[in-house]
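Each remark here refers to the structure printed beneath this line.
A protein chain is absent from this complex, but the other protein chains hold their places.
Chain nomenclature is as follows: A and B, assigned in order of appearance, with residue numbering initiated at 1 for each chain independently.
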Amino acid sequence: MSEKKEKLLQIKNVKKSFGKNTVLDGINLDVYKGDVIVIIGPSGTGKSTLLRCINMLNPPDEGNILIDGTDITGKGVDLHTERLKVGMVFQHFALFKHLKAIDNVALGLIKVKKMKKKKAYEKALRELDRVGLADHKEKYPAELSGGQQQRVGIARALALDPLLMLFDEPTSALDPELIGEVLMVMKQLAEDGMTMLCVTHEMGFAKSVSNEIVFMEEGNIVEKGEPNQMFNNPEHKRTKSFLHKISELYGGEES
Amino acid sequence: MLEGITFIIDNLPLLLKGAWVAVEITVLSILLGMVLGIFIAFFRLYGPKPVQKLLKFYEWVFRGLPILVILFLIYFGLPTLGLNIPAFISVILGLGLRSSAYQSQIYRGAILSIGAEQMEAGLSIGLSRIRTLFFIIIPQAVRLSLPGFTNEFTIVLKDSPLAYALGIAELLKQGRNIIVTSFRPFLIYLTCAIIYFLLFHFFYYFFRKITERFKVPGYLINK
Partner (left out) sequence: MKGIFVKLTIVLVAVIMIFSLFSCGQKGKEVLKVGTNAEYPPFEYKENDKFVGVDMELAKLLADKMNMELEILDMDFDSLIPSLAANKIDIAMAAITITEERKQKVDFSIPYYSVDQAIIAPEDSDIEINEEGDLTEYNIGAQNGTTGQIHISKNYIEERKMKKNQLGKYATNIEAITDMLNGNIDLVIIDSSAAKGYMKLKPIKIIYTIKTGENYGIAMPKNSPLKKDIDTALKEILKSDKWTDILNKYIK
């Protein structure tokens, strides 16, 4: 195992409420380089909200978030630059519907990283190739299957060379037969060393690819630990019963 | 029969002059409605709460009043407040302000139906809110608004004869001027109707072409 790993993300006592509803009640989490962390828990426990706090789409009410040492919750932070360090993949893909696949991926490179068009499109093509969709670069999102759209979404996020990737239930909106292709890409990413934070119900993926599972309930982290330990020997009863339910529903091994 | 046709042809130049005025009125009113409509849509979506409330009231007023009432209020009513606005401008203002109330709905609906995730995605790749609006939201909103906009355009075109009430020499008024000296109301009104009909279809077809040019495969049709 590697010795002193880089701490890429620090979530310190993050709290968030929507009106009277406390969604995050003091979350603490450290993410190191190369970590693949899967966050699980019942719906509405704030998992997605937590992800959206990390790239400040929904800033936390209290607490700090440090990305690569920089406190992005502080004042005077250039959010746009900081956001480039965090790639996000959405549940409903959120592809830019009026742009072709290759344009979706290249947009950030051209407009934000100010790359020259030629270089941007070359890189965009490489990223599309990485997710196996180079042949489909001229297609519009409406012409792609759900699985293909999501892979384009991953390529779009990867193109900006982020330090870590956030996945917000990336396969929940997919038909069963399309889930596999997305999970394969994610698995490959993990093997290539990308730091990933995933909210998902895919237990097979969690068991075989992740190195830490975090169980959240009612705005708190109930328990976290290595997959083996969490699945076979969790400390808390709630963890056990939840994992049991989920394993029944969503099945075991991934393809 | 033949004589009727030569009669129409003799008077066609005058009628076409009026038709041109009708087009002018429509285009200018729609443009005013568009500029205002965009601002109103924007501020109703992203502006401060009191401004939102004010604009909601504005929409409510202008959608609830008959156009003639709006025109008369502007043309005859404002002078009591010291504002004397010429007839043509009054028509543009009246039709334009009213159209803005409807157009803002079209644009707001388009932007809302695009969904928050598009904005989130834009932000997540490092774009600012405004740039996301510009590169992501607006191109899509334009495509979504085109059908509603086309409809609104034709509605204003069909409302343009109301300018007659303020004495503007648009198509219908030109028609009436000819009728009082020639005494052939049916033929003239029929010709006016045909011209309006042709104008309507011309613009409808024109906007259809634009919509097609901007079409993105699968996107507009499914929506």
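Going forward, contacts are C-beta pairs under 8 Å (C-beta built on N, C-alpha and C of every residue); 3 or more make two chains touch, one makes a residue touch a chain.
Source: prediction; values computed, not measured.
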Considering the full assembly, with which of the depicted chains is the omitted chain in contact? B
Can you say which of B:50, B:64 or B:86 touches the chain missing from this structure? B:86
Given that one chain is not shown, which residue among B:41, B:166, B:199 or B:216 touches it? B:166
Out of B:138, B:171, B:199 or B:216, which residue would touch the omitted chain in the full complex? B:138
May I ask you to list the residues on subunit B that touch the chain which is not drawn? 14, 17, 28, 31-32, 34-36, 75-76, 79-80, 84-87, 89, 92-93, 134, 138-139, 164-167, 169, 173-174, 176-183, 185
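Following the convention adopted for this analysis, only the chains that are shown with their structure count from here on.
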Just the number, please: Cα centre separation of subunit A and subunit B in whole Å. 46
Per the contact definition, I'd like the list of subunit B residues that touch subunit A in the complex. 117-118, 120-128, 131, 135-136, 139-140, 143, 216-219, 222
Where on subunit A does subunit B make contact in their complex? 52, 55, 57, 80-81, 83-84, 86-88, 90, 92, 94-98, 107-108, 111-113, 140-143, 156-157, 160
